[in-house]
Structures are given as structure tokens and as C-alpha cells.
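Moving on to chain A:
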Amino acid sequence: MNCPITFKQRKVLFMEQNELIVMRDIVKAFPGVIALNHAQLTLHKGEIHALMGENGAGKSTIIKCLTGVYERDAGEVYVQGVEGNVFNHSTEDAQKVGIATVYQEVNLCPNLSVAENLFIGREPVTKLGTVDWRTMNKRAKEIMTGLGISIDVTVALENYSLAIQQMIAIARAVDMECKVLILDEPTSSLDDNEVEKLFNVMRDLKAKGVGIIFVTHFLEQVYAVCDRITVMRNGSFVGDYSISELPRVKLVAAMLGKDFDDLAAIKPEGNVEINPEIMLKAEGLSHKGTVKPFDFEIHKGEVVGVTGLLGSGRSEMVRCIYGADKAQTGKEYIKGKEINIKAPIDAIKEGMAYLPDDRKADGCIGDLSVRDNIILALQARNGMFKKVSRAKQIEIADKFIDMLQIKTASRETPLSQLSGGNQQKVILARWLCTHPDFLILDEPTRGIDIGTKTEFQKLILQFAQEGMSVVFISSEIEEMLRTCTRMCVMRDGEKVGEIDGDMTQESVMSAIAGGEK
Partner candidate 1 sequence: GGSGGADATAPDATDATEAPADTSADAGEAPAADGEAITVGFAQVGHESDWRTASTNSVKAALSSENGIDLQFVDCDNDSAAQLEAVRNFIEQDVDYIVIDPIVSTGWDTVLTEADDAGIPVIVIDRTIDDSDKYVSWVGSEFTNEGLAAGAWLKAYAEAKGIKELNILEITGTTGSSAEIGRTKGFHQFVDSEGWKLLDSQTGDFTQEGGQKVMESYCKSYAGKFNVVICQNDNEAFGAIDAMKAAGVSYGVDGDVIVISFDACTAGLQKVLDKEINADFQCNPLQGPDCLKIIQALQGGQTVEKQTFMEEPWFVSEDVLKDISYKNNSGKDVTEPLIVVDKATVDEAY
Partner candidate 2 sequence: MEKIKKLTKQQLFLPFFCLLLVLLINLIKNPAFFSIGIQHGVLYGRLIDILNRGSEIAILAVGQTLVVAVSAGTDISVGSVMSLSACGTCMMLAGYGVNSTTELAVPMGVGILFGIFLGGVCGAMNGALVAKLKIQPMVATLILFTAARAIGLLMCNNQITYIRYEPYKYLGNFIPGCPVPTAIFVTIAVIAVVTLFLKKTALGLYIQSAGINSRAARISGINSALICFLCYVICGVCAGIAGMVASSRIYSADSNNIGLNYELDAILAVALGGNSLGGGKFNLAGAVIGAYTIQAITTTLLAMGVSTDQAPVVKAIIVIIIVVVQAPTFKEWIANAEAKRKALKVEGGQQA
């Protein structure tokens, strides 16, 4: 009995007929953390399987262990049609056994064309064995049109926004003839429209018998498409439930390991009276090629949302205000004083802060420690010669790690080793520690788990109460409704209007879609 099972004996274990993947007792340790502690996952044929858990629960890690990005330390993996315990040493191996994956961070090559990104590694070839560009471009066009996106597929990927890139990554995985499709937070940068398209694709594949693993932090989406749910917590397996046996509240409780009073209304009732003091005012600001001239105004202690369709220029608008892209026309005033913003540092000195939407490109300094990442903006504001003392750095870092519940092995861990959601928290901490008067949050809750998300929203309101002005961009209208007092609507790089007072899902939707004009 105490004799361990040898490899040969293990081969004898049968998988059930409709099981596509069985992962058991998976262990994966990183220096300082045990990311997976005897985790398990079972995927059936023709099901959409949600993988749920807090930030840093180990969702991405278990997926990477399956697809060969990481090599597991222990555990067994069985894949239908492959004999024995499967060890994928590279993603190439995983593709060979029929696993296609969209990873959490967009993993495409920015220098290649859209078509190539879709087909690299499996390019259509001519009779001579050479790459058939014509067919490739044609098929790429078809695939993208099929997803409702009409773009020039011969243009380099870097010219497209994060959302489009996300869709391309999905399209690539979907187009592979696979048994198993893994989607790690594919929807985090998509708007509702795109999400619906994705769901349709997923349902089609499901009908064809493909098993799908779907990671998301949006509970609605889980209930919209999924059949089963595996919940993970702290790298361990909590349970494998069918969707019907696990209502929302229970799911959240399972994820967090404690009861959670769902999404209690966090916005104070009634209209908050607006502080008459104008914090920031922009007149005719514009950036050539992205945003047309717009006016903008925000009062002290106000939370203003910016909404619009994918690519409507929400990000560009706030970047312009912050000076991340230097505005070419227009004037900006802070507290009535005209300011001249040439670079972000000028904005920081005026008390602004900007949490960018493209975390990987604009936010993370991956190889630096969590501590360095947190104090970066504060240090930049202080200037090079006023170094924040080591003790102070540690104090600040510890404070925010605690306050935002950042899951990290230590404060000296490189940021790149944190899970996606925790990286986002670190970047937020970077801005909070500068005590800004005016905070711009572009998709701050992207990839953040449900518990923290609520905390986040509470935090935003708390800041507002303390007199901070906040601009808030989110793809989730609901989230904005819960926090904002007013909303700007963007369409095609133009500010087309503002909504205040009567803000409901419907009114916002119709404003975005541009029903009336």
C-alpha cells in the first residue's frame, strides 16, 4: 500500500469516455510561493468549463502547466487520445495533442501582420512548400470578418488596439483544429459587443464537441455560457461544480473562502452634492489622428466616467489630458491656473495620476521589485536627488501590499512574477502613494477578481469623498453606474455628449450606440 505507484502502473488508469483532460495532484512551486498545491482539473467533451478563483489563486499557472509553458513539479495529466501521463515540454507539444490557448497577457508578435499572427507556425503552403501569402491573407480576412471585425489583415499588429489584438489572439486559437480550447481572461479588454461575439464562437465550438476552459472574473459571463465550474483558492482545488448547483453567492463564497455580501449597493444613496470647486478644466484639447478637440471639466471630489465603444478613443482622451500623448491644441487649467503639460512628469507635479489601460506596455516595470514599482511615481515626483529613503520605501510598500491585499511572495519579488490582477494592484498603489488630487483610472479593474473589484469601487468612492477627483473608464457599464456621478460619451474619437442625473444601463447604451444625434 505504501509502495508508490510506478510510471508503468499509472498508464493503466483509464479516463472516462467523455473526459478530455484530467489533471491531478498538480504541484508547482516558484521561488517563495507554492503556486499550485495538489490542484486538479477535469474537462469534459463539449463543455465550457469555468476556472474561477481570486487573483493569484493559480488559474493561469495551472493552465501553463498544462500547455507546457511551465514544467510541473509533480502531478499527473491525461489527455484523451494520448497514452499515459502527458508531459508537455513546450507549447508546441501541447498544440500537437490538440490544445489551443489564449493566454492572459496578449501573446502575439507586434511586428508581424495580423494574418501572420493568425497563422504563424501553421501557415498555408503552396505545392512547393512555400508560404502561400494569398491564401493566408484571404483566410485571415474571412476569419476576422467572421468575428465581425473588418480590418486590414496585412498591416502589422502593433497598429491595432489592445482589444483588437485580444480578438486576434482568440481568433488564432479558435481557428486551430483543436480538442481543447483554453481562454485565460479573454474578455478583460473586450466590450459587451465583442464578448457576445466570442460567446457565439464558443457555443459553436462546444456544439462540435470541443472542450473549453474559460477563465474570467465576470460572474455574469460565467453564468451566461459555462456548464461547469472549478474553483481554486490559494493554489489548491476547492471544488468542481455544475453551474446549476452553484449560485452566484455560493460561488463567490467558495472563491473567497468566506461569505460575501455580494454586490451590496456601495454608492451612497441620493445625489451627492457637487463641490463647486473646479479641479481640472480642459478646453479644445486634441491629439492629431486620435481625438478631436474636446472640452472637459471635473469638480473636486467628483467621479466622472468615460464611456464609448471599443476603440472610440476613451483611452486617447485621458492620455491627452494627462500628457501621455502631448496635446496639440487646447488649454488645460488646474484649480483655475493654466498649466502647460509637455510630459507626464508635469502632470504628476500638478497632482495628476494616470493608471494606463495597457498594463504590460505602459505600466509594468517587470524586472523591478514590487517595492520599486510602488514608489516609482512618488520618486519621480520628488526628483532624482530627493531619494525616498529605504525605510520609507519599505513602509509605503508594506502599507499598500496590506491595503490592496497584494498577493506576493515578498515586497522584493519582481513584478513580473505576480499574477495579472496583482500586478494591476501594484500599479494602482504606485499612483495612490503620490496622493493625487486628480486620478485617471483607465480600466483599473481589468483582470481583478470580484472581491477586490468591490473593494476597488469602494476605494474610489472613498477617495472622492476625501476630495480626490476621479476619471474612471471601464468596459463594464454597471461598474461605472455604481461609482460615477456623470459620464462622458465618446464616439469615433470625438466627445459626443455627457450624461448625468438619470443614468441607467439603457440610457448609457443608447448614448454610446448613438441612437440620437
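The candidates were selected such that all candidates are chains of the complex that A comes from, given by their letters.
In the analysis below, contacts are C-beta pairs under 8 Å (C-beta built on N, C-alpha and C of every residue); 3 or more make two chains touch, one makes a residue touch a chain; residues count from 1.
Remember, it's a predicted structure, so these values are computed and weren't measured experimentally.
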Interface partner of chain A in the complex, by touch - 1 or 2:
2
Which positions of chain A touch candidate 2 when the two form their complex?
3, 6, 324, 343-345, 347-348, 354, 356, 361-368, 372, 376-377, 379-388, 430
